[in-house]
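Have a look at the structure below, then the notes.
A single protein chain has been omitted; all remaining protein chains appear in their positions.
And now, subunit A:
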Amino acid sequence: MTPVSGLTDAPGTRDSGGGLAEVDDRLLAARAADGDDEAFEHLVHRYAPRMLTLATRILGDRTEAEDAVQEAFVAAWRALPGFRADSQFPTWLYRIVTNKCLNLLRARRPNAPLEDAGELRAPAGDPADAAEATETLRTLGQALDSLTDEQRACWVLREMDGLSYEEIGRILGIGEPSVRGRIHRARKALMEAVRPCT
């Protein structure tokens, strides 16, 4: 599987109109820490889609994920004045969102199954494509349902978001060997879960 993103900063150039759309994360975070809501809006615009996808995969519920991402960004806005400028903003944001999701899962009854794997909704489009996409997401959602919360978070961060073991360890506050172990167990469980499809 090929990771698609990772935690690289956005490019550090500026568009000719003098806007902030392509100003790098570090400068935007510094401006937002000063109280510049316009700079923060660019960070939200840049990361909200990725965080929503992450939260939806971890929580298995789109509506709950939207609320979690909103709360995470608002928490980030409040905490930005204490954000260390030499820290990576995406790592910090991933940590807030992931922990928010894991706390929500812990608040559910223990080991409760995800409410509805079908909540991993496909975007609207051609009906045939949409049906296939929905089936893909439903199958993946059901497979993810077979994992523990921590395994799911580690596996999604690794295989869907393309983060390194080290980055995942920093996000979850655990050592790299633990991350590797969780991902390995997750992979085995997912292979078992998708076997009927082969």
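Before moving on, here are some points about what is shown:
Convention: a residue touches a chain if its C-beta (ideal position, glycine included) is under 8 Å from a C-beta of that chain, and two chains touch if they have at least 3 such contacts; residues count from 1.
Following the convention adopted for this analysis, contacts and distances are computed from a predicted model.
Selecting from "Asp23/Gls24 family envelope stress response protein", "diguanylate cyclase", "Sugar ABC transporter permease" or "Menaquinol oxidoreductase", the unshown chain of this assembly corresponds to "Asp23/Gls24 family envelope stress response protein" (UniProt protein name). Among A:70, A:146 or A:164, only A:70 touches the chain left out of the display. Touching the missing chain, out of A:59, A:101, A:137 or A:153, is residue A:137.
Looking at A:33, A:59, A:101 or A:147, the residue that reaches the missing chain in the full complex is A:33.
One chain is missing from the display, and on subunit A it is touched by residues 1, 4, 9, 11-14, 18, 23-24, 26-27, 30-31, 33-38, 40-41, 44-45, 48-49, 52-53, 66, 69-70, 73-74, 77-78, 81, 85, 120, 122-123, 125, 132-133, 136-137, 139-140, 143, 159-160, 177-178, 180-182, 184-185, 187-188, 190-192, 194-195, 197-198.
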